[in-house]
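Read the structure below first, then the notes.
What you see is the complex with one protein chain gone and the rest in place.
Presenting chain A:
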Amino acid sequence: MGAMKGWEWLARGLVLSVLVGLPLSLWAADRVWNGSARWWIAQIPESGGWQPPTLEVQAGEEIRLRVTSADVVHGLSIPGLGISVTVEPGKVREIRLRPERPGRYRAICTVVCSPRHGEMIAELVVRPPGGGPIPEITAAPDGAFLFQTYCAACHGPQGEGKIGPPLNAAGRVPQMDEATLRAIIRQGRPGTAMPAWGDRLSSEEIEALIRFLRELSQEPSRP
């Protein structure tokens, strides 16, 4: 009977270890592997888009940004920080960055992931070290980077056309005036997959994009 009591206490200890100790061990393992890492989980807009929609960090702080996809292949691009990576479902991609300039940086998806792909937008807010207002970023936008970020998924990396029409010399851009291009970029093309970018790109960004499209459409077509 005494031996059985010993077994009973051992069993209780083991059950407690499993019910409490195991979850605690998993938590501890996660602390070791992920520590202070910040997470961005991509899922199609129909399921909620980027989670969380906004990440806040301090300027000058070194960040381990871990990005994963909960559904399909996505791409993460933060044009203002020169970041562009592919995010595969269930795989964790780590990006190390130290944003020095305070501001609001737009993060978008660069892979056409759903019919509402254009809504895959999040924001990385870099706060000034001592607090205070977050300044607007005033650097001149880079049209080539914007094209790769927003347009290349549908129109091809060289503008050669994919699910969207070509935007190189073979396409209709050379025949379009700037007002038409601006209107298409701002309002999209109703009835097609071309989304309206007016509420996501600033006027300066749209102008930079138009300048880049002009250059692209004057170059001889590349295979």
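In this section, a residue touches a chain if its C-beta (ideal position, glycine included) is under 8 Å from a C-beta of that chain, and two chains touch if they have at least 3 such contacts; residues count from 1.
FYI, contacts and distances are computed from a predicted model.
**Student:** Which name from "Amine oxidase", "ABC transporter permease", "3-ketoacyl-CoA thiolase" or "4Fe-4S ferredoxin-type domain-containing protein" does UniProt give the chain that's left off?
**Tutor:** "4Fe-4S ferredoxin-type domain-containing protein"
**Student:** Of A:R66, A:R127 or A:K162, which one is in contact with the hidden chain?
**Tutor:** A:R66
**Student:** If the hidden chain were put back, which residues of chain A would touch it?
**Tutor:** Considering the whole complex, chain A reaches the absent chain at 4-5, 7-8, 11-12, 14-15, 18-19, 22-23, 26, 29-30, 33-34, 37, 43, 66, 68-71, 89-92, 94.
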